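Not every chain is included here, but those present sit where they belong.
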Amino acid sequence: MKLVTAVIKPYQLDAVKEALHALGVAGLTVSEVQGYGRQKGHTEVYRGAEYTVEFLPKIRVEVLTDEIDVEKIVDAVVAAARTGKIGDGKVWVTAVEDVVRVRTGERGLDAL
Amino acid sequence: MPEAPTIDTGNTAWLLISSAIVLLMTPGLALFYGGLNRAKGVLNMMMMSFSAIGLVSILWLFYGFTVAFGDDKGGLIGDLGQYLGTKTFMAETDLWGETGIPLYVFLAFQMMFAIITVALISGAISDRAKFSGWLLFAFGWATLVYFPVAHWVWGGGFIGAKLGALDFAGGTAVHINAGAAALALVLVLGKRLGWPREAMKPHNVPMVALGAGLLWFGWFGFNAGSELTADSTTAIAFLNTQVCTAAAVLGWLVAEWLRDGKPTLVGASSGAIAGLVAITPACAFVAPWAAVLLGLVAGVLCALAVGLKYRLGYDDSLDVVGVHFVGGWIGCLWIGLFGTSSVSSLVSDEGLFYGGGVTQLGVQALSALIVTVYSFAIALGLGFLIEKTIGFRVSAEAEVDGIDLAEHAESGYDLSPAAGGSGGAFALAGIGTPGAAKPADEPAEPASAPVNEKVGG
């Protein structure tokens, strides 16, 4: 079992979701994060004081999958999330030892 | 030969603007209640107020006003035919009494009272009442309770005219009345799921304070407007409203400080409402110093009263009983204690502290009791009728997911710290939309893929 985690630009979420859907991925979990990297933040102004917001809003997408599909999923996410501009984000893979579906108690592949 | 009454532009101006600010109280109440509520039910809570404006205005125009203020029939009801809403009153003589005010201004002013009285009840039943049930209840209670009770108290009916009970701006007719109905509905609907184990605290305290501010503002129209004219009674009603409310803010804060260790903004806002409620019946009958005392007492007592529900086990969600019912009773009795003819010629029996004995106090208590019993009984009956027929309470699932989604298919906020600002990735990602497009990815044919737009079917 693997966990694919992607940190992407918010506007790409829909494309990523559809790409995963096309691969038959049935579920995913997303959350709000703030990213810091090569991409520059923006500047706000408040009563003559100017300051920089360095963190940028990003979306983290997490997909549990089996070993076989993992490459396809990574490729699909990367392709769908790409705009070609700095700040497109990262995708990474970690090993998962076990997965359980809460509703049924099924384990491993059946839990997905 | 007495001159025919003519319009007094000053009085008319005062009652026009009073009517407008009393109308504003109901949106203010929607904010006050809405902010006190959990976020997942804020819209339903506000809808109960906004729908009361819509519904009660129409009922009042067509028959409520004539029930309440038509010529008295047997002490119980106004002449039904006199002011039916199908008629038009634009003659030069269509003024209200000796006030120099067009009839329609008085009708509009009193309409705003009917609206907010109904809306007040909704705070008790937050997060669990079907919207259709609420509308039905509002219709029934306005018709069977508020309109006749307004007649009894102000329209020449038995409480005001025979019994001689005093209620300048609505201690019995509005606050005790609404509070008793609220208690009845709480018994019909039962507790929110999880109450009292979960605290169910306010989701937006600045909104509570905003609502309290608008209510305070509008209440000057409510109380000082009830004189109908602009004179020195208006002046003292205005002043008493201010100082009693100020004292109640302090009273509630002190009670919190002593009991909980901390004074809160919800407490300050609640204290303001308690003071406003308490001074409502008494504002034109007591001296300013007695209004200050009333405020302190009402602030402290209502701060204590809102805790009673935990001991008695009823879920009066936003404390309509603890604030309006209790505050209304205190203010109503205060006239029997501190009412004085040196302030108002309407006071015939001096209050107890002025050596006038307990006559007026007894009359006040009786009037409050009558309204309490009548309103409670009818509201209970109406509530059970609705529960047994169309059902009054939403499903447990709807309650867990949130009544805003279940009853109104909308949710209060889509903020994400600052959508598009320093945070707000979800909002940027268009979560909650049918499909967040890539920036430049517009549909080829503009109207081809609307978001399930249903207008055209």
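So that you can tell them apart, the chains are marked A and B in the order they are listed, and the count of residues begins at 1 in each.
As a convention for this text, contacts are C-beta pairs under 8 Å (C-beta built on N, C-alpha and C of every residue); 3 or more make two chains touch, one makes a residue touch a chain.
No experiment lies behind these values; they were computed from the predicted model shown.
Chemist: In the whole complex, which copy numbers belong to the chains shown here?
Modeler: Per chain kind, the total copies in the file amount to A x3, B x3.
Note that only the chains that are shown with their structure count from here on.
Chemist: For chain A versus chain B, what separation do you get between their C-alpha means, in angstrom?
Modeler: Result: the chain centres lie 49 Å from each other.
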